[in-house]
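Of the protein chains in this complex, one is absent; all others appear in place.
Entry: chain A
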Amino acid sequence: MRVSLFITCYNDTLFPETGKAVVRVLERLGHTVEFPAGQTCCGQMHWNTGYQAEALPLVARFVEQFKGAEAVVVPSSSCVAMIRDHYPKMAASLKDEKLIAEVEALVPRVFEFSEFLTKRLELEDVGAYYPHRVTYHASCHGLRNLGLGDGPQRLLKAVRGIDLVEIEGLEQCCGFGGTFAVKNAEVSSAMLAEKTTAVLNTGAEACTACDNSCLMHIQGGLHRQRTGVKTVHLAEILAGEEGAR
């Protein structure tokens, strides 16, 4: 399949390893990968903080980049939730008939990375090897907006060498919430403290998720406490190969 990547502004700038891992997994599975260079941001931060006027033009930009794609794969559940939940009504509010039709045609072809593997390709074992003790955090947008269910865990269970340990309070928000972490720093910190404690209680070497935004937040807390526990995006675990590490 010809797969177009939407790497997201956040992953592109701060977590390029995740994008590289997505490329590695998809190519290993025999797919052709494309990266439309004009892509920037889905507009989630603006939209969620109340800056609708700034977010609206990004819909047309996204459609322009991806309208010819067979499938669009995104290593971020919150960005997919933004596109799936909000783009149709954003296009409608712009009253642009052509855009409305294009969004309607494109949105069903946009997948979060783990969702693409488990639901579109119907895979669980992607031939990965990762000999570490890992715990999985279910990001809110993946869990509730996308309904990823246990898809990510099934992918992880199929990884060779992995020791997957379940975290207490799996469905609890880590407290990131974009600008929430800054505007309500105290509450966000308290939520984070619960999450890092839960991570540490598992005894895992690394915490993984389908969203680098949550992971950046969790990692920030773990690093501040000098715990030595790392965070790693799910794609990077699935990209692991025997002999490569």
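Operating definition for what follows: contacts are C-beta pairs under 8 Å (C-beta built on N, C-alpha and C of every residue); 3 or more make two chains touch, one makes a residue touch a chain; residues count from 1.
Assume contacts and distances are computed from a predicted model.
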Matching the hidden chain's UniProt record against "L-lactate dehydrogenase complex protein LldF", "Sn-glycerol 3-phosphate transport system substrate-binding protein", "2-oxoacid:acceptor oxidoreductase subunit alpha" or "ABC transporter permease" returns "L-lactate dehydrogenase complex protein LldF"
Have a look at A:3, A:26, A:159 or A:181 and name the one touching the chain we're not showing. A:181
Interface with the undisplayed chain - residues on chain A: 7, 9, 11-17, 19-20, 23, 35, 37-41, 43, 45-55, 57-58, 61, 140-141, 143-145, 171-173, 175-193, 216-217, 219-221, 223-224
